[in-house]
Each structure stands twice: as structure tokens, then as C-alpha cells.
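Would you mind keeping the following structure in view while I ask a few things?
All protein chains of the complex are present and in place, except for one that has been dropped.
Right, chain A next:
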Amino acid sequence: MSDRLPGFNTLAIHAGAAPDAATGARATPIYQTTSFVFDDVDHAASLFGLQAFGNIYSRIGNPTCAVLEERVAALEGGTAALAVASGHAAEFLVFHTLLQPGDEFVAAKKLYGGSINQFNHAYKNFGWNVVWADSDDPSTFEAAITPKTKAIFIESIANPGGVIVDIKAIAAIAKKHRIPLIVDNTMASPYLIRPFEHGADIIVHSATKFLGGHGNSIGGLIVDGGSFNFAGDDRYPMLSKPRPEYGGMVLGETFGNFGFAIACRVLGLRDLGPALSPFNAFLILNGIETLPLRMQRHSDNALAVAEHLANHGKVSWVSYPGLRTDRYHNLAKQYCPKGAGAVFTFGLKGGYEAGVKLVSSLKLFSHLANIGDTRSLVIHPASTTHRQLTDEQKVQAGAGPEVVRLSIGLEDKEDLIDDLNQALDAA
């Protein structure tokens, strides 16, 4: 094959997945093993010293997981990736690599509720302090930056749906202050938005959602954009200082533009342990092969359902950037012209009670706490995913009491609209 960069559909099927070197197996084998034999004692020493490429132990790396890593790195246009046990684990290892106790990071207020909890509560134990900003007003990110700020964190399409973030504007602020921009690209997937093209430095994914796409496997990815120069930057000692764990090696220097991904693996994954199972990696890889087809269908179906709900008498509002009247429609045209994703929220004129009744009356939509399944899903964020937030935080996060969130699947859109109609009649 020539050096021409293959298209997205080709990468979704082939990136990282040559036939197996030992057997010729064409589908990626599930390397369900804890450990790998060394060629000899010297080879073992080289692997432990990070002096050779290879496999030691599946907590640190596994050939099935590695195919997933290279696949997602290629789809995002990054230099390398690391597969981990969940999207939360991906966030955890990224911040563990960037932050020291007492450091700060600036995060968008509109995020997945689980991320808001992780940042507000779990990270306090590590002395990592989140400062919240408003992704609708990029200047609030700049105002929140202090000498202790080590990163900015946003979602490309923000949970619980319907918000498109101006990545370029926030990336410009990050560049000006020489701090890396982390983008959670779970809701968009690289089919709809490729954040590195807009100035992001690091991407995280919950692969549980659209990458896997079939609601069967929890997993997460960290993707290194290779764009942030950590070497020689004292603010990031995990990458710029000699590491005692590896005989004084400086990871940001030794591994160049994929040093961040390596540091997340050999300092984070190795020592903290949230490894992805090879079987989950296999299922997520299978899902990714059809990502372009699925994301287009998800988005097309979601637009049809959103248009229907926007004209329904019991619906007070619909927040979907694919709608021409939506406040984020222009940003959607700029960042995700192929579609605005599968997930959006709407409000019921009947408020909280109507929301509860709607959810319990749906027969095709499944009431559960996930998004990005082939099946259409529904949830009432105020009573579930965003339950631990204060009332004020719920409204700020777009999860007020009357709000219902849908994740539109790949079914026939007429059947989804029928189901919503009968449930709205009951609500």
C-alpha cells in the first residue's frame, strides 16, 4: 500500500489489525492470557527497562488491547493510545500523569455526571482541584487559569446531550497558557468530530458508548495527540524528570511525541492497575469496524426523532443541535457537519411527574443508564446519572427535573416515533 493516508472507513476496519504474526488469523485473536514468555533473560530485562517493544503482562499491555489502541489512535489522528478498563479509568490515568497534589485543572460545567462526581469528590483525595468554567463562554476558562493550572478538560459534544463546545476557542486559550487541552470525545466519536484537528492535545473516550456501540463492554481509551511538548517542562515531572522506576529514564524525551501515552501506561496503568480485558477489547474492536455506518444512522435517526418531538404538543423544548432553530446549530455545522450525534434532551410540559410517566410507558426504548447502544435508550437524569448533584448543579449541567435524555439507536425511526407517541399520550 502507498503512503497515502487511508480514509476513515478503511482505518475503522484495518488500523492496527494485520493478520496475526504467529498464526495468520485474520480476525484479531483474543489473547486471553495474563503473561507472555520472554525470548531469553536479556529480552526480559530489555522489556522491563522499556528498552524493547513487546509484551510482559496483560495489566501493562496485551496484543488484543494493542490493536484497539492503534485503531483508535489512527481514527483520532493521534500518535498513540492506551486502552483501559473504563472511561473513568482513562480520565484518572490522564490526570495522574499530568497533576501533582495541590495542582488545579479547569473543566467545563456541562459534563457527564460521573465525571463531575469524579472531579468534585474522588480527586479531592489526591489533592487535584477542579475549577469549573462555562463552555458556552470560553473566556471563563481563561479567567479560571492560575499558575497551578495543569490542564483544561471539556467534552466535544457535552452530556447530557445537545451541547456543542467551541473546541478551537478553548484550544487557543490552552495554547496561550501552554497547558494541554483534554477533550472527552465519547459522545461525538471520531466519525463526527476529530478534536486534534481543532487543537486538542489529549483525547479520552468511554469506549463503552459509540466505539463499542453494542452495549456489551465497558472500556476506555486515552489518545495522545503528540502536540504538547512535555520534555523539559518542569510542570510535568512524570514526563520531564528522570523516573526512579525506570533507572532515571526521562519518558518525554525517550518516547518523543508519544511519550504521554507511554507515561500513562508505564506509570499509570502499571502501578494503578485499571487494565482492559482482552475480551472487551475484542468486542469493542468489532464495534469500531462499523462505527462510520452506525454513527451516521444514529445521527440521522436522532434528527428525525428530535424534529418530531419539537412539534409535539406535550413537549416544551428539544435541545438537539441538528435542529436549525437550536442555539448550537451553527457550532454543529462547523464541528460536526455529518450529524449532531445520537444523544439529546427534551423537556416535558408536565415536568418531573410527566418525565417519570413517560419513561415507564415506553416499550421499545430501554430505561437504563448508558448511551451509545444499537438500542434506543431513555433516562431521567435528575433521578439517576445526575442524582448526586445539587439542584443548582443539575440545572447547570442541563439535567433539570423536567429533562428526559434519549440515546437514539439504529432501529427504524418510524418505530421510535410510534413508541414515543404512545408514551407521550400516557404522560
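Brief remarks follow.
Just so it is clear, a contact is a pair of C-beta atoms (placed from the backbone, for glycine too) under 8 Å apart; a residue touches a chain by one contact, two chains touch by 3 or more; residues count from 1.
One rule holds in what follows: contacts and distances are computed from a predicted model.
Between the names "Phosphoribosylformylglycinamidine synthase subunit PurL", "Permease", "Protein-export membrane protein SecF" or "CoA-binding domain-containing protein", the one given in UniProt for the chain missing from this structure view is "CoA-binding domain-containing protein".
Only one residue from A:16, A:87 or A:138 touches the chain missing from this view: A:16. For the chain missing from the display, the contacting residue among A:101, A:147, A:248 or A:313 is A:248, taking the whole complex into account.
Touching the omitted chain from chain A are residues 1, 3, 5-6, 10-11, 14-16, 18-22, 24, 36-40, 43, 46-47, 49-55, 61, 63, 65-67, 69-70, 73-74, 78-83, 242, 246-250, 253-254, 256, 258, 261-262, 265.
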